[in-house]
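What follows is chain A.
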Amino acid sequence: MSIYRLIRQRFFPHLWCPGCGHGMVLNSLLHAVDDLGIDQSQLCMVSGIGCSARISGYVDFHSMHTLHGRALAFATGLKMARPELKVFVPMGDGDATAIGGNHFIHACRRNIDMVAIVMNNRIYGMTGGQYSPLSGRQIGGDDEKSRERSVFATTAPYGSIDRAFDTVELAKGAGATFVARTTAYHVQEMRRLFKQAYEHKGFSVVEVLCQCPTYFGRKNKMGGAVQMLQWLKDNTEKLGSKKLEENPNLIARGVFVDKDEPEYCSEYENSVIAKAHKE
Partner candidate 1 sequence: MEKYRFLLSGSGGQGVITMAILLAEAAVLHEGLIAVQSQSYGPEARGGATRSDVIISDSEILFPKVLQPNYLVAMTNEAAGKYMPLIRPGGMCIYDTDLVQPSRRIDAMLMGMPMQKAVLEKFHKTQALNICVLGALVTLTGAVKMESVEQVLKARFKPAFHEANSAALALGAELAKPFLSAN
Partner candidate 2 sequence: MSGKICFVQGNEACVRGALYAGVRFFAGYPITPSTEIAEHLADQLPRVGGKFVQMEDELASMCAICGASLAGFKSMTATSGPGFSLKQEALGYAIMAEIPCVVVNVQRGGPSTGLPTECSQGDVMQARWGAHGDHSIIALTASSIQDAFEVTVQAFNLAETYRTPVVLLFDEVLGHMRERLEIPEAGVLPVVERLKTDVRAGVNYHPYLPREDGRLPMSDFGGVHRFNVTGLHHDIWGFPTSNDEQVVKLNYHLFDKIESHANELARWKEYYLEDAEHVLISYGSSARTARALVEDRRAKGDRLGLLELQTLWPFPAQLVQDKTANAKSIYVVEMNMGQVASQVKAVVANPDRVFLVNRMDGHLMTPSDISQVMRVVEGRGF
C-alpha cells in the first residue's frame, strides 16, 4: 500500500512495452525506498534520455528528466548545492556508457553520494533497437549454441562486431566505491542491493540486467519476456557461489565493490571550505 505514496498514479499505465524490465526496476526501487523510510521531500531522481529515463516521471520525487547521457552531470550540481538530498540516477545502457560514458567514469571517480542505476537491456529501445556499448558481439551465457550467436540490432544487420563494456569492471576501474549487479528476474535481490547502495556513503553503481522483448528479444530470437527472464535466471549466479566458480560462462551477480573512500561533498565541506575559512 505505502509504495503508492511514492508514485504519480495519474501517469499509469506507464509507457513501457508489455514485458519490459524497466517496470520491475521501478517496483524494486519503490520497495527499497519504502523500506528505507526516506523522507519523501528529500528524494530526488535525475534521469537522462531513453526508455529508462522515463522512470523519473512516475516517481513522486523531485524529478529531473534531463539530456541523453548527462543525468550524472546534472545530479552532480544538484548534490553539490544540497548534499542533504537523496539522489537516484537511473540510466539506460547507451545513456550511461556511450553518450554519457565520460560523465559516468568521472562520477565514479569523484565519489559523490548518490545511487546510479544502469538499466542494461543491451539495446537502444526508444529509437527502435540499435546496438549499444553493452550489446556485445555474442549473446553469451551458458547455452553453447546461443553463446556464440551474433548480436543483431537495426544498426547491426550483419551481426555486431562491437566488443562490449563490462559495466561492473568499468565502474570498478573508474573508482566507484560501491558496485553491484543484479537482474530484473531477481527482484528481491534488486530491492536489497538498492538499499545497500543507498546506505553506502559514496557513489554507488547498480547494474540491472533487463529484458527488452520488443527489440533485443525479437532481433535476437530470445523469445518473449518470460523466456528472457528465464535466460537471466539461468545465466547469472551469485558471487562466491560454487556454480559460478565452476562455470565461467555465467554472469556474476552481487556486490563487487563496497569500500570507504572520502565522499566528495563532505570533502568539499571539510577540506576546501574549512581551509578557505582559515585563510
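Candidate entries met the following condition: all candidates are chains of the complex that A comes from, given by their letters.
A few notes on this one:
To be clear about the criterion, a contact is a pair of C-beta atoms (placed from the backbone, for glycine too) under 8 Å apart; a residue touches a chain by one contact, two chains touch by 3 or more; residues count from 1.
For clarity, every value in this text was computed on a predicted model and none was experimentally measured.
Of the numbered chains 1 or 2, all belong to the complex, but just one touches chain A: 2. Those residues of chain A lying in contact with candidate 2 across their complex are 11, 40-44, 46, 56-57, 60-67, 70, 73-82, 84-85, 102-103, 105-106, 268, 272-273, 275-277, 279.
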